[in-house]
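Note that this complex is displayed minus one protein chain, with the remaining chains in position.
Chain IDs A and B follow the sequence of writing; residue 1 opens each chain.
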Amino acid sequence: MKRNPQLNAHGELQHLITLEGLSREILSAILDTAEPFAEVAEREVKKVPLLRGKSVFNLFFENSTRTRTTFEIAAKRLSADVINLNINTSSAAKGESLLDTVDNLAAMQADMFVVRHASSGAPYLIAQHLAATGRSHIRVVNAGDGRHAHPTQGLLDMYTIRHYKKDFTRLTVAVVGDVLHSRVARSQIHALRTLGVPEIRVIAPRTLLPAGVADMGVRVFQDMKEGLKGVDVVMMLRLQNERMQGALLPSPQEYFKYYGLTPEKLRLAKPDAIVMHPGPMNRGIEIDSAVADGAHSVILPQVTFGIAVRMAVMSMLAGS
Amino acid sequence: MKRNPQLNAHGELQHLITLEGLSREILSAILDTAEPFAEVAEREVKKVPLLRGKSVFNLFFENSTRTRTTFEIAAKRLSADVINLNINTSSAAKGESLLDTVDNLAAMQADMFVVRHASSGAPYLIAQHLAATGRSHIRVVNAGDGRHAHPTQGLLDMYTIRHYKKDFTRLTVAVVGDVLHSRVARSQIHALRTLGVPEIRVIAPRTLLPAGVADMGVRVFQDMKEGLKGVDVVMMLRLQNERMQGALLPSPQEYFKYYGLTPEKLRLAKPDAIVMHPGPMNRGIEIDSAVADGAHSVILPQVTFGIAVRMAVMSMLAGS
Partner (left out) sequence: MKRNPQLNAHGELQHLITLEGLSREILSAILDTAEPFAEVAEREVKKVPLLRGKSVFNLFFENSTRTRTTFEIAAKRLSADVINLNINTSSAAKGESLLDTVDNLAAMQADMFVVRHASSGAPYLIAQHLAATGRSHIRVVNAGDGRHAHPTQGLLDMYTIRHYKKDFTRLTVAVVGDVLHSRVARSQIHALRTLGVPEIRVIAPRTLLPAGVADMGVRVFQDMKEGLKGVDVVMMLRLQNERMQGALLPSPQEYFKYYGLTPEKLRLAKPDAIVMHPGPMNRGIEIDSAVADGAHSVILPQVTFGIAVRMAVMSMLAGS
């Protein structure tokens, strides 16, 4: 029995649903594959023919222009044909089920589905359904599902850390903020552990910590100043205002006071610490503009590396 | 005087507005042309350069992600440049008329308009206007107009029947369901007659039958069990909930009881009967999941053949 549905019989990546359960070898292979794509983006002609004639469907059951754009540009630079589907406004309204939609698009000879969905597990369900109906040659990439995972974000974060810090096995990394509502945080923590980061810290108010977070092998801090001491990498999370139900937080002002990353708090980290954020930022809530635009910030390089990482994932899946 | 505005002086197809009035030769030619395109879709590189440098405009005055996607993928596999226009949200809001919109897009050197419109006759009006203004070189493909026609759906249905049954002239075919609101049914019945199907049956409650349906050369059944006896092909229609005004039906449950296709009812058809549906399906209303996903169902192959048929139509129009 196969243990990881993302891998084929030869242990190659065939879907990317979550970073959970992926080996250090596979994660490193993705990061290695991304390196030359980061260079493609510097060229005059930013295109390679690896996915020429392939049909990539961006299946966005939840609106996210930013993430859709990164996948669209990555697929187009691989020369794929890209079809954008915003499913809120279409078949779902006519009462068609998720799997009927998938069956239909699969029957149009799709080669890859990039899936964004508000429900955790939707991309896995799709991959499982494709396998059950003998169509595993159609690849699935999770572009964010509910509170579960956002694996390409996790990968681009790892790429960024490796780019600036080289060796994972000597780092102290802090993940700061709304861990409870963040699919990004889960993907990050899994990847950091797998890649051998010895100390992973989670910094958040108690109300924004998921139950059982300590079981993920992290050190939990409620005092941000304590948590930032001596860290090499600060990974800020977006405060998911739109997801908060009820009063988990007193006010944005109070949040910023205790958990906003300011130059003062950042001074507690190592002098060469890098600051990351998955975007879009809430300036003045989780991060001060002086930090966001400051010398430690690698927030924009993250975006650039994100294209390269997505090109790497898509080309590996298409080739396996 | 030309009798069919879809044909040029040499009898070649120049627009595809309706299957009404198209000869058996033309219908067969389209199906024949589609054959190799069905094979293109199986290849690694699913592209042919037949429409390279041509501009195809998807003019969707009525939202239909599914249909738009099939045309977009077909045009891209022919290497065309595709521009999607959802007109609800644009010029129409600024009070521009349909024909001013068409004139403008034509002036952008469009090569083809794929038109979806809630009003019957809109694609014909556009083709007529292009002819009147000396721009018939711009081709028009009807992607569904009001209750009138949906010719590429009719063609893909014919392709599917021919694929599984080879010879039209020995078949009994039943069209089942909401014939009144269905533009698909009209296109199907015209095509079936033209291709020589000797017995076409329409099965529907009286309230969902259009006036004068018997004049279309079909046998009408209100009892589904009677109507299905010995048929080779069952063509289910979608129950157009969103179009029904007033109480034509007692309830979905009652509809399913009398007109839903269940394994029991299907047993009355020939043992090798095929079941078709234009999608999206209302499972449990017009069709039972056991049938939709069962051995007789060719619903997903219909989708696959639909891409090939649209590629055939577009390439024939562009070449004529």
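Following the convention adopted for this analysis, a contact is a pair of C-beta atoms (placed from the backbone, for glycine too) under 8 Å apart; a residue touches a chain by one contact, two chains touch by 3 or more.
Everything quoted here is computed from the prediction, not taken from an experiment.
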Of B:17, B:40 or B:85, the one touching the omitted chain in the full complex: B:85
Contact residue for the chain not shown (choose from A:14, A:282 or A:315): A:282
Residue of B:107, B:211 or B:295 touching the missing chain in the full complex: B:107
Options B:54, B:116 or B:150, residue touching the unrepresented chain: B:54
Residue of A:9, A:45 or A:295 in touch with the missing chain, whole complex considered: A:45
Chain A residues that touch the omitted chain in the full complex: 41-47, 63-66, 69-70, 72-73, 76-77, 241-242, 279-283, 300-304, 306-307
Those residues of chain B which, in the complete complex, touch the missing chain: 52-55, 81, 83, 85-87, 89-91, 94-97, 100-101, 103-109
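Going forward, only the chains that are shown with their structure count from here on.
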Centre-of-Cα separation between chain B and chain A, whole angstrom: 41
